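Chains shown are a subset, placed as in the full complex.
Naming follows writing order (A, B, C and D), and every chain is counted from residue 1.
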Amino acid sequence: MTNSDKNRLKDKAFQVFGIFCTLIGLVVLAVFLIDILIKGLGRIDWEFLTSLPSRRAARAGILTAWAGTLWILVLTTIIAFPLGVSAGVYLEEYARKNRLSNFLEINISNLAGVPSIIYGLLGMEIFVRQMGLGGSLLSGALTLSLLILPIIIVTTREAIKAVPGSIRDGSYALGASKWQTVWNQVLPASFGGILTGIILALSRAVGEAAPLIVIGALAYVPFIPSSPLDEFTVLPIQIFNWTSRPQEAFLINAAAAIIMLLFITFLLNGIAVYLRNKQQKKIKW
Amino acid sequence: MKVSERIIEGLLWLSAVITILVTIGIIWVLLSQSIGFFQVVSLTEFLTEKEWTPLFADKKFGIMPLVAGTLLTTFIAIAVALPLGLTIAVYLNEYAPARMRQIVKPLLEILATIPTVVYGFFALTVVTPFLQQFIPGLAGFNALSAGMVMGIMIVPMISSLSEDAISAVPRSLREAAYGMGSTRLQTAFGVMVPAASSGIVVSVILAISRAVGETMIVAIAAGQQPRLTMNPLVPIETITTYIVQVSLGDVPHGSLEYKTIFAAGITLFVFTFALNNISFWIKKKYQEKYD
Amino acid sequence: NGGNQDSNNPDMAGNIHIDGSSTVYPITEAVAEEFRLEAGNVKVTVGVSGTGGGMKKFTRGEIDIVNASRSMNEAEASLAKENNITYIELPVAYDGLTVVVNPENNWVKDITVAELKKIWEPEAQGKIKKWNQIRPEWPDKEIHLYGAGVESGTYDYFTEAIVGKSHSSRGDYTASEDDNVLVQGVSTDPNALGFFGYAYYEENKAKLKVVPVDDENDANGKGAILPSLENVKNGSYAPLSRPLFIYVNSKAAVRPEVDSFVNFYLEAAAELSEEVGYIPMPAALYKEQLQKYKAFSEGAAKK
Amino acid sequence: MAKNNIKLEAKNLNAYYGDFKALKDITISMEEKAVTAFIGPSGCGKSTFLRTLNRMNDYIDGFRTEGDILLDGKDIYDKNIRVDELRKEVGMVFQKPNPFPKTIFENVVYGLKIQGIKNKAHLEEAAEKSLRQTALWEEVKDKMHKSALALSGGQQQRLCIARALAISPSVILMDEPTSALDPISTAKIEELIYELKNDYTIVIVTHNMQQAGRVSDNTAFFYMGELIEFGKTKTIFTSPSNDRTQNYITGRFG
């Protein structure tokens, strides 16, 4: 065999290996999803969605869990959205290139890499203990807000960066101030991108269990929280709880709850992808 | 500048600066709690003692078993994710038709959006029973399936970020390689991967950092037993699992036991902080080079 | 027990915070669930942080009721006093602390208290690692231990009964406050040995193998004894039989929702504790507790 | 050469991007109600100079000027000058049409709205007026509330001019306003410039010699940050006094 033949053979072999590896990724994904569907789909019905937790697997539902998840989503959005977008706007539109902005950038990239459980420790010490909020929805939402803040800031900056400078020039040239330009031109033009980022960040927050366990979200909360200071549980924690039970019936419940959680996560991601595509199609600068 | 403009800018500035406060908050919380810990337990004991039993009568405060557990699961995860992820990245970039890349890449990225409790569930209820068919001694809680599932989770981190890095290599380099008679494989591994190496290294470091900090998968599937071992078949405990375990119970504020989770937390933070900074530094350097 | 819309008492509202023992958790959970049908607007939360963890919260006044799988110890009692917390202890059922191995384990037929001590005492840490170190005829295989976490009453009770000193044991085992985790560990690990409350065995019989315990004291039954309704009731399952309790804070007892919850608890405990796998006390004892509690809550109301 | 008053003038102007000196000692004066064209090879500083005339470079990190720029005799870099007021006086039109991604109407009245004018009738009136000035009214009056991005390039550019006119500036700066347009649109814009100079002082940067010749009264030739030659357009194009001007105009370099 000539060298050239060998090279061609290696080339082909790698191609096969590449397809194989890609397939592993996809097949594992498929196996996971199918496994979950087989285990849990039969368990999902109206009652499952509207029942309180119960010691009897067959009677237990996820009402409080998804209500808690919804609460957390809303509160986290209210807290993280303005904060993250403002910070993104500041860094992209206002900050001069200096030590501080450089430091902010490193800092944000670092925060994005801090494990979520560390945020849990932060939340427990600051929100739960020092601010005395206890294991409440508010503590949870504050903790998760800090967790997703870096993601929102980074995506906001990306979205703002995509707005062409000519739009800013146009606005300044008509006598608009910096803030008027940001508010009337930059933010509306980048809104789609910002929204996409926030939804992606929220889909991350929805799946988080570790930091909420640390701040003390409970296992058995048989009521829908009615104020931000109420105790709560969320889907991932309910799943964690059920997963740690040895009885088959609870594993089925866990699978069913996972389907709901995945439904929410995929829905959020789907919306984000849809928005992004729409955005890309709509605006051709 | 109008006053209102200044106020607005001030508010925006404040929002940005809050991120610094968060970092300070994290460091302060970790330090202030673990200082109390280190007043009782010497740093030497913490680093050299081989057992971790802070909650028991015979208290030992060696972080090594937790670090070992963390490293073991991380190592398994990377051992799965690196070859898979890198091969996929190269395959998608160099071999796959554009259409396939457009479909496969986002499909794989779904893997990264699945909440980690769900992975924990898989590790415990699917992967472990499956592996037990081949590995008789495999315990129900073990580092192996937790690590493998974690590896699957971070495959898209490596494959997507590396693919981005490879596609960022100027097309002219690929053409140069082809123009010299390279096969696709030679082009990929002789030219493209080396040229994209910093981006690939960044993706791998980020993946390691992610694996080190991953919590729910190991908390559900790896066991809760601090054990200084590199045996992947038995239950172990990671730093993150320890924090979860203690948090699930109620260890009173201010007690030494309570402070142990911050001592564990700061260890974890130091690891990930170092990894993140290295990757940030490489990324910065790399960007400057290519502009 | 006839809980339906008619018997619902919508006027009653409020929160009841309960925490503590994982052993007692299934009973309290069941009671809380049934109580929902009585008073749907009362929000009962039940945490699982172990008897020790629960006691700490209870003696700080953070919760209304604590589940306990052992009596309050002196340190806790003095803390309660310090914080001006008065309370009542109410036994609600019996438990037989159960020693289990994996069903694939075909060598352990029984175990003595002395052997358990050898396995669990602090000196065993890092040393007793193989089955044949316990009994030479057992195989040369690693032994993987699963046991209650240090915050749990089960842990205290077990160490007291087996090792001889409360809160004293080796630390290199899989410890969890959540007995479900232990069940899962033992049921999937052929080399496992573990212990937890009877209810957790009862619920997962198919996946576990119970080990009869021999206390080498023929006075209470000869040879190795299995935990069972009978053996726990007649006291022959020694030394691992024990009562389970709840403790009620007097300040909470004056609140109508707590008062009615506790009454409901004592009325339902016999049925529900058996349902979840524990051993109910004789009916007369529950009556006695009800009266004791009545006196306590009236006394609390006067203050 | 001043047949009219001087509207705008620069005196010994230097401009820097950080360490790089982009404009070197420029002294020039622009007549009121006339068209002044800036020509010169790419990178010579035309845009930089044009943008200093309404301080558009203020937000660029490291940009600074030395020397004076006087609008109606007043230094526009004076501390008491408010940039937003200055920009209302000195409008600007850019190389690529840059309508906001909003409706046509919103585009035209943007400048008025940010001044706080809310009266709808007034806004509509102003919009119609400036759209008529740019001969765009008939073309867009039926789709005032459609997106401005749906217009053709030439229409977009005229919309940008209309937008600038709506806030009644006295000076209009144009940076290669037709370079992204087809010949027909270009002709329309040139025609428009010709009409606008009755009311406005216009400064235009162009790469197109013919255009400079057609529309401007005076022409300035820049080269590597320096003002090489400045005078009546006719003179510059027929008998430039400087060799480099000559070479550039005849297309020998640039």
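Everything below uses one rule, namely that a contact is a pair of C-beta atoms (placed from the backbone, for glycine too) under 8 Å apart; a residue touches a chain by one contact, two chains touch by 3 or more.
A quick note: this is a predicted structure, and the numbers were derived from the prediction, not measured.
Novice: So how many copies of each protein chain are actually in this file?
Specialist: Counting every chain copy in the structure file gives A x1, B x1, C x1, D x2.
Keep in mind that, in the parts below, only the chains that are shown with their structure count from here on.
Novice: If you count the contact pairs for each chain pair, which pair has the most?
Specialist: Comparing chain pairs, contacts are most numerous for A-B.
Novice: If I average the Cα coordinates per chain and compare with the overall Cα mean, which chain comes out closest?
Specialist: A
Novice: Farthest chain from chain C, going by mean C-alpha coordinates, please.
Specialist: Of all the other chains, the one whose centre lies farthest from chain C is D.
Novice: Rounded to the nearest whole Å, what is the centre-to-centre distance of chain A and chain C, using the mean of the C-alpha atoms as each centre?
Specialist: A distance of 39 Å separates the two centres.
Novice: Going through chain D residue by residue, note those that touch at least 2 other chains and give them in order.
Specialist: none
Novice: Can you list every residue of chain C that touches 2 or more other chains, as numbers and ranges?
Specialist: Answer for chain C, listing residues that touch two or more other chains: 47-48, 178, 181, 184, 187.
Novice: Every touching chain pair, please?
Specialist: Applying the touch criterion to every chain pair yields A-B, A-C, A-D, B-C.
Novice: Looking at the complex, which residues from chain D come into contact with chain A?
Specialist: Residues 54, 56, 59, 61, 84-85, 87-88, 91-94, 96, 98-102, 110-111, 114-115, 149, 160, 163-164, 167.
Novice: Hey, which residues of chain C end up touching chain A in the complex?
Specialist: Counting only chain C, the residues touching chain A are 26, 29-30, 32-33, 36, 43-48, 178, 180-181, 183-184, 187, 203-204, 207, 276.
Novice: Mind pulling up the chain A residues that touch chain B in the complex?
Specialist: 7-8, 10-11, 14-15, 17-19, 21-22, 24-26, 28-29, 31-32, 35-36, 39, 82-84, 86-87, 89-91, 94-95, 103-104, 106-122, 124-126, 129, 146, 149-150, 153, 177-179, 203-204, 206-210, 213-214, 216, 236, 239-240, 243-244, 251, 254-255, 258, 261-262, 265-266, 269, 273
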